[in-house]
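Only a single protein chain was left out; the remaining protein chains are all shown in position.
What follows is subunit A.
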Amino acid sequence: MAAFRSTERYVASRDLEVAVNAAIALQRPLLVKGEPGTGKTVLAHEVARALGLPLIEWHIKSTTRAQHGLYEYDAVARLRDGQLGDPRVHDIANYIVRGKLWEAFESPVPVVVLIDEIDKADIEFPNDLLLELDRMQFHVYETRQTVVAKHRPVVIITSNNEKELPDAFLRRCFFHYIRFPDRETMERIVEAHYPGLRKDLVREALDVFFRIREVPGLRKKPATSELLDWLKLLMVEDLPPEALRAKEGKLIIPPLYGALLKNEQDVHLFERLAFLSRRAGA
(Lines give C-alpha, C1' and ligand atoms only; values in the text may rest on other atoms or scores of the structure.)
Protein backbone atom coordinates (compact mmCIF):
# COMPACT_ATOMS: atom_id res chain seq x y z
CA MET A 1 0.00 0.00 0.00
CA ALA A 2 1.21 3.51 -0.76
CA ALA A 3 2.70 5.62 1.99
CA PHE A 4 1.11 8.78 3.29
CA ARG A 5 2.80 12.12 2.66
CA SER A 6 1.93 15.78 2.99
CA THR A 7 -0.16 16.85 0.05
CA GLU A 8 -0.58 20.23 -1.51
CA ARG A 9 -3.91 20.48 0.32
CA TYR A 10 -2.90 19.12 3.68
CA VAL A 11 0.32 19.96 5.49
CA ALA A 12 1.37 17.07 7.70
CA SER A 13 4.40 17.23 9.93
CA ARG A 14 7.00 14.47 9.65
CA ASP A 15 5.96 12.87 12.94
CA LEU A 16 2.37 12.65 11.75
CA GLU A 17 3.50 10.98 8.52
CA VAL A 18 5.50 8.41 10.45
CA ALA A 19 2.58 7.68 12.79
CA VAL A 20 0.13 7.25 9.90
CA ASN A 21 2.52 5.01 7.96
CA ALA A 22 3.17 2.89 11.03
CA ALA A 23 -0.57 2.43 11.51
CA ILE A 24 -0.97 1.47 7.85
CA ALA A 25 1.98 -0.92 7.86
CA LEU A 26 0.96 -2.77 11.01
CA GLN A 27 -2.79 -2.49 10.30
CA ARG A 28 -3.50 -1.02 13.69
CA PRO A 29 -5.88 1.83 14.48
CA LEU A 30 -4.36 5.30 14.78
CA LEU A 31 -5.63 7.46 17.62
CA VAL A 32 -5.33 11.19 16.93
CA LYS A 33 -5.72 13.84 19.61
CA GLY A 34 -5.09 17.58 19.63
CA GLU A 35 -6.58 21.01 20.17
CA PRO A 36 -9.94 21.50 18.45
CA GLY A 37 -9.47 22.90 14.96
CA THR A 38 -6.06 21.42 14.21
CA GLY A 39 -7.31 19.12 11.48
CA LYS A 40 -7.93 15.78 13.17
CA THR A 41 -10.99 14.87 11.15
CA VAL A 42 -9.57 16.26 7.93
CA LEU A 43 -6.62 13.91 8.38
CA ALA A 44 -8.80 10.87 7.68
CA HIS A 45 -10.11 12.46 4.49
CA GLU A 46 -6.60 13.22 3.36
CA VAL A 47 -5.29 9.74 4.18
CA ALA A 48 -8.12 8.24 2.15
CA ARG A 49 -7.33 10.56 -0.74
CA ALA A 50 -3.60 9.89 -0.56
CA LEU A 51 -4.12 6.12 -0.57
CA GLY A 52 -6.92 6.35 -3.12
CA LEU A 53 -9.34 4.45 -0.92
CA PRO A 54 -12.97 5.13 -0.09
CA LEU A 55 -13.65 6.65 3.31
CA ILE A 56 -16.35 5.43 5.69
CA GLU A 57 -17.16 7.93 8.42
CA TRP A 58 -18.67 6.99 11.72
CA HIS A 59 -19.49 10.04 13.82
CA ILE A 60 -19.89 9.26 17.49
CA LYS A 61 -22.50 10.91 19.71
CA SER A 62 -23.12 10.60 23.42
CA THR A 63 -25.84 8.04 22.75
CA THR A 64 -23.83 5.92 20.30
CA ARG A 65 -23.09 2.39 21.42
CA ALA A 66 -20.49 0.05 20.01
CA GLN A 67 -23.23 -2.21 18.69
CA HIS A 68 -24.45 0.58 16.38
CA GLY A 69 -21.24 0.31 14.42
CA LEU A 70 -21.69 -3.42 13.89
CA TYR A 71 -25.39 -3.97 13.37
CA GLU A 72 -28.75 -3.33 14.94
CA TYR A 73 -31.70 -5.60 15.27
CA ASP A 74 -34.82 -3.56 14.52
CA ALA A 75 -37.19 -5.33 16.93
CA VAL A 76 -39.89 -2.67 16.68
CA ALA A 77 -40.16 -3.00 12.89
CA ARG A 78 -40.43 -6.73 13.19
CA LEU A 79 -43.04 -6.41 15.88
CA ARG A 80 -45.07 -4.09 13.68
CA ASP A 81 -44.74 -6.41 10.68
CA GLY A 82 -45.80 -9.27 12.90
CA GLN A 83 -48.95 -7.42 13.88
CA LEU A 84 -49.72 -6.60 10.23
CA GLY A 85 -49.02 -10.15 9.07
CA ASP A 86 -46.19 -9.15 6.68
CA PRO A 87 -44.43 -12.32 5.34
CA ARG A 88 -41.03 -10.63 5.76
CA VAL A 89 -41.36 -11.28 9.44
CA HIS A 90 -40.31 -14.93 9.11
CA ASP A 91 -36.72 -14.10 8.21
CA ILE A 92 -34.89 -12.34 11.01
CA ALA A 93 -32.19 -11.24 8.58
CA ASN A 94 -34.65 -8.72 7.15
CA TYR A 95 -34.47 -6.78 10.38
CA ILE A 96 -30.72 -6.70 10.80
CA VAL A 97 -29.52 -3.19 9.96
CA ARG A 98 -25.86 -3.03 9.07
CA GLY A 99 -23.57 -0.56 10.79
CA LYS A 100 -20.53 1.35 9.53
CA LEU A 101 -18.00 -1.27 10.58
CA TRP A 102 -19.92 -4.07 8.90
CA GLU A 103 -19.99 -1.94 5.76
CA ALA A 104 -16.21 -1.50 6.01
CA PHE A 105 -15.59 -5.20 6.64
CA GLU A 106 -17.76 -6.30 3.71
CA SER A 107 -16.24 -3.84 1.27
CA PRO A 108 -14.56 -5.55 -1.71
CA VAL A 109 -11.73 -2.98 -1.68
CA PRO A 110 -9.75 -1.83 1.37
CA VAL A 111 -11.24 1.27 2.97
CA VAL A 112 -10.32 3.97 5.46
CA VAL A 113 -12.63 4.10 8.49
CA LEU A 114 -12.92 7.28 10.50
CA ILE A 115 -14.29 6.90 14.02
CA ASP A 116 -14.80 10.56 14.85
CA GLU A 117 -14.75 11.89 18.42
CA ILE A 118 -14.72 8.56 20.19
CA ASP A 119 -14.62 10.33 23.55
CA LYS A 120 -18.17 11.60 23.05
CA ALA A 121 -19.56 8.12 23.64
CA ASP A 122 -20.08 6.28 26.88
CA ILE A 123 -17.02 5.35 28.91
CA GLU A 124 -17.40 1.66 28.00
CA PHE A 125 -17.61 2.27 24.27
CA PRO A 126 -13.94 1.70 23.36
CA ASN A 127 -13.84 -1.48 25.43
CA ASP A 128 -16.78 -2.87 23.53
CA LEU A 129 -14.89 -2.46 20.27
CA LEU A 130 -11.64 -4.09 21.40
CA LEU A 131 -12.09 -7.44 19.80
CA GLU A 132 -13.71 -6.06 16.66
CA LEU A 133 -10.81 -3.68 15.99
CA ASP A 134 -8.21 -6.27 16.93
CA ARG A 135 -9.43 -9.21 14.88
CA MET A 136 -11.57 -7.17 12.47
CA GLN A 137 -14.44 -9.61 12.85
CA PHE A 138 -17.60 -9.98 14.87
CA HIS A 139 -20.47 -12.37 15.40
CA VAL A 140 -24.10 -11.67 14.57
CA TYR A 141 -25.98 -13.35 17.32
CA GLU A 142 -29.43 -13.24 15.67
CA THR A 143 -28.43 -14.93 12.40
CA ARG A 144 -25.50 -16.94 13.82
CA GLN A 145 -23.08 -15.68 11.21
CA THR A 146 -19.59 -14.33 11.68
CA VAL A 147 -18.61 -11.27 9.69
CA VAL A 148 -14.90 -11.20 8.90
CA ALA A 149 -13.19 -8.26 7.21
CA LYS A 150 -12.20 -9.03 3.64
CA HIS A 151 -9.43 -6.44 3.90
CA ARG A 152 -8.31 -4.97 7.19
CA PRO A 153 -9.37 -1.32 6.94
CA VAL A 154 -7.15 1.60 7.93
CA VAL A 155 -8.82 2.88 11.09
CA ILE A 156 -8.39 6.48 12.23
CA ILE A 157 -9.88 7.48 15.54
CA THR A 158 -10.10 11.05 16.80
CA SER A 159 -10.59 12.18 20.36
CA ASN A 160 -11.04 15.56 22.03
CA ASN A 161 -9.94 14.28 25.39
CA GLU A 162 -13.30 14.54 27.07
CA LYS A 163 -12.84 11.13 28.55
CA GLU A 164 -9.90 8.97 29.42
CA LEU A 165 -9.72 5.98 27.11
CA PRO A 166 -9.16 2.55 28.66
CA ASP A 167 -5.62 1.16 28.70
CA ALA A 168 -6.51 -2.05 26.91
CA PHE A 169 -7.85 0.00 24.05
CA LEU A 170 -4.86 2.35 23.91
CA ARG A 171 -2.48 -0.57 23.86
CA ARG A 172 -3.85 -1.63 20.49
CA CYS A 173 -3.51 1.77 18.84
CA PHE A 174 -0.81 4.01 17.54
CA PHE A 175 -1.09 7.44 19.04
CA HIS A 176 -0.44 10.89 17.67
CA TYR A 177 -0.96 14.26 19.30
CA ILE A 178 -1.31 17.05 16.76
CA ARG A 179 0.60 19.94 18.18
CA PHE A 180 -0.49 23.45 17.42
CA PRO A 181 1.45 24.44 14.27
CA ASP A 182 4.22 26.99 14.57
CA ARG A 183 4.31 30.08 12.41
CA GLU A 184 6.24 28.53 9.56
CA THR A 185 3.92 25.55 9.31
CA MET A 186 0.97 27.88 9.59
CA GLU A 187 2.19 29.84 6.58
CA ARG A 188 2.40 26.60 4.61
CA ILE A 189 -1.11 25.65 5.70
CA VAL A 190 -2.49 29.02 4.64
CA GLU A 191 -0.66 28.70 1.31
CA ALA A 192 -2.14 25.23 0.85
CA HIS A 193 -5.67 26.52 1.39
CA TYR A 194 -5.52 29.90 -0.29
CA PRO A 195 -2.74 29.71 -2.84
CA GLY A 196 -1.50 33.05 -4.05
CA LEU A 197 -2.89 35.06 -1.17
CA ARG A 198 -1.05 38.37 -0.77
CA LYS A 199 2.05 37.79 1.33
CA ASP A 200 1.73 41.02 3.31
CA LEU A 201 -1.86 40.25 4.24
CA VAL A 202 -0.87 36.78 5.42
CA ARG A 203 1.97 38.20 7.46
CA GLU A 204 -0.18 40.81 9.18
CA ALA A 205 -2.98 38.33 9.76
CA LEU A 206 -0.63 35.78 11.31
CA ASP A 207 0.85 38.51 13.52
CA VAL A 208 -2.60 39.33 14.84
CA PHE A 209 -3.54 35.68 15.10
CA PHE A 210 -0.52 34.60 17.14
CA ARG A 211 -0.80 37.66 19.33
CA ILE A 212 -4.40 36.77 20.13
CA ARG A 213 -3.35 33.22 20.97
CA GLU A 214 -0.89 34.64 23.46
CA VAL A 215 -3.50 36.70 25.31
CA PRO A 216 -3.60 35.12 28.76
CA GLY A 217 -6.90 33.83 30.04
CA LEU A 218 -8.73 33.18 26.78
CA ARG A 219 -11.25 30.41 27.21
CA LYS A 220 -11.03 29.16 23.66
CA LYS A 221 -7.88 30.00 21.79
CA PRO A 222 -8.44 30.39 18.06
CA ALA A 223 -7.02 27.46 16.09
CA THR A 224 -6.19 26.69 12.47
CA SER A 225 -9.78 26.35 11.33
CA GLU A 226 -10.67 29.73 12.86
CA LEU A 227 -7.69 31.35 11.17
CA LEU A 228 -8.70 29.94 7.79
CA ASP A 229 -12.28 31.15 8.25
CA TRP A 230 -11.07 34.57 9.23
CA LEU A 231 -8.71 34.83 6.26
CA LYS A 232 -11.56 33.91 3.97
CA LEU A 233 -13.68 36.70 5.46
CA LEU A 234 -10.80 39.15 5.08
CA MET A 235 -10.51 38.16 1.44
CA VAL A 236 -14.23 38.52 0.81
CA GLU A 237 -14.26 41.95 2.46
CA ASP A 238 -11.10 42.79 0.53
CA LEU A 239 -9.45 44.50 3.50
CA PRO A 240 -5.99 46.01 3.03
CA PRO A 241 -3.18 44.61 5.19
CA GLU A 242 -2.83 48.04 6.81
CA ALA A 243 -6.15 47.51 8.57
CA LEU A 244 -4.56 44.76 10.61
CA ARG A 245 -1.37 46.51 11.47
CA ALA A 246 -0.85 47.35 15.12
CA LYS A 247 1.47 50.05 16.35
CA GLU A 248 4.54 48.82 18.19
CA GLY A 249 3.25 45.62 19.73
CA LYS A 250 -0.05 47.14 20.83
CA LEU A 251 -3.21 45.14 20.81
CA ILE A 252 -5.85 46.19 18.36
CA ILE A 253 -9.26 44.72 17.91
CA PRO A 254 -8.95 43.05 14.53
CA PRO A 255 -11.70 43.53 11.98
CA LEU A 256 -14.19 40.66 11.79
CA TYR A 257 -12.92 39.29 15.08
CA GLY A 258 -16.09 37.21 15.44
CA ALA A 259 -14.43 34.52 13.35
CA LEU A 260 -11.54 34.22 15.82
CA LEU A 261 -13.11 34.67 19.24
CA LYS A 262 -16.02 32.40 19.85
CA ASN A 263 -17.48 33.40 23.17
CA GLU A 264 -18.55 36.66 24.69
CA GLN A 265 -16.25 36.44 27.73
CA ASP A 266 -13.27 36.20 25.42
CA VAL A 267 -14.49 39.15 23.36
CA HIS A 268 -14.99 41.22 26.54
CA LEU A 269 -11.59 40.26 27.86
CA PHE A 270 -9.98 41.13 24.58
CA GLU A 271 -11.74 44.47 24.29
CA ARG A 272 -10.66 45.38 27.79
CA LEU A 273 -7.04 44.48 27.08
CA ALA A 274 -7.08 46.39 23.81
CA PHE A 275 -8.50 49.41 25.61
CA LEU A 276 -5.82 49.25 28.30
CA SER A 277 -3.13 48.86 25.69
CA ARG A 278 -4.42 51.90 23.77
CA ARG A 279 -4.57 54.00 26.91
CA ALA A 280 -1.07 53.01 27.93
CA GLY A 281 0.16 54.13 24.52
CA ALA A 282 -1.65 57.48 24.51
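Please note the rule applied: a residue touches a chain if its C-beta (ideal position, glycine included) is under 8 Å from a C-beta of that chain, and two chains touch if they have at least 3 such contacts; residues count from 1.
By definition in this document, contacts and distances are computed from a predicted model.
> Given the choices "NADH-quinone oxidoreductase subunit K", "Putrescine transport system permease protein", "VWA domain-containing protein" or "Aldehyde dehydrogenase", state the protein name listed in UniProt for the chain not shown.
Options "NADH-quinone oxidoreductase subunit K", "Putrescine transport system permease protein", "VWA domain-containing protein" or "Aldehyde dehydrogenase" narrow down to "VWA domain-containing protein" for the missing chain.
> Quick one: which of A:R179, A:K199, A:R245 or A:H268 touches the chain that's been left out?
Looking across A:R179, A:K199, A:R245 or A:H268, the contact with the absent chain belongs to A:R179.
> By the contact criterion defined above, which parts of subunit A meet the unshown chain? Give residue numbers in ascending order.
14-15, 18-19, 21-23, 25-26, 28, 30-31, 33, 75-76, 79-80, 82-83, 161-163, 165, 167, 170-177, 179, 217, 219
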